[in-house]
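Just one protein chain is left out here, and the rest sit where they should.
Showing chain A:
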Amino acid sequence: MICEHCKDRQATVTVTQVVNGQKSERHYCEVCANKFHPFNIDFHKDEQIPIHQLVSNLFGLPVWNNAQEKLQATTQKITQCPQCGYTFRQFLNEGKLGCSQCYETFSNKLPQVLTKIQAGTKHIGKSPGRPTNDHTRIKKQIETTREQLLLAISEERFEDAAKLRDEIKDMERKLERGGVDAP
């Protein structure tokens, strides 16, 4: 029999795996079997365990056994980031992404992780090349001016109040014009 992995050498090792009650048998040569051998993988895992657990706890997602992942990798295609070669599993294991492209590559899977650790999945706030948060700033300004307006009215400073009222109107107009893309 020929090794299932390298399809080159003679298969001398039989790996029996039970996943969810389903038994599967694989035949490898000694070289390939060594790569998949659980003891080998355990050595690697040793140093990573704290981060592993931390990240998986943090994201609330199970971290699969590396052995399974590797076995899977040979049989089924996994989405890999074209720029840095990161896979989603790798991200879950390390808690870090490899490059900015990863955000595109995993854009359908990332939100479920982000909801666990962030306040939302949509960025609100500064964007490059745009005046910073003009919208919220104007809104705040309107609020404070309104307070001043009420104060002016209660103190019967009606000239001031008229001025403040006009200021608020101006700001509201500005907000309508500039706030098209705001949430």
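As a working rule, contacts are C-beta pairs under 8 Å (C-beta built on N, C-alpha and C of every residue); 3 or more make two chains touch, one makes a residue touch a chain; residues count from 1.
To be clear about the criterion, contacts and distances are computed from a predicted model.
Colleague: UniProt protein name for the omitted subunit, picking from "FAD-binding molybdopterin dehydrogenase", "D-lysine 5,6-aminomutase subunit alpha", "Protein-arginine kinase" or "Sugar ABC transporter permease"?
Modeller: UniProt lists the chain that is not shown as "Protein-arginine kinase".
Colleague: Touching the hidden chain in the complete assembly: which of A:V15, A:V31, A:C84 or A:L175 does that?
Modeller: Reading the full complex, the residue touching the unseen chain is A:C84.
Colleague: Name, in rising order, the residues on chain A that touch the hidden chain in the full complex.
Modeller: Contact residues on chain A toward the absent chain are 83-86, 94-100, 103-104, 107, 110, 113-114, 117-129, 132-133, 136-137.
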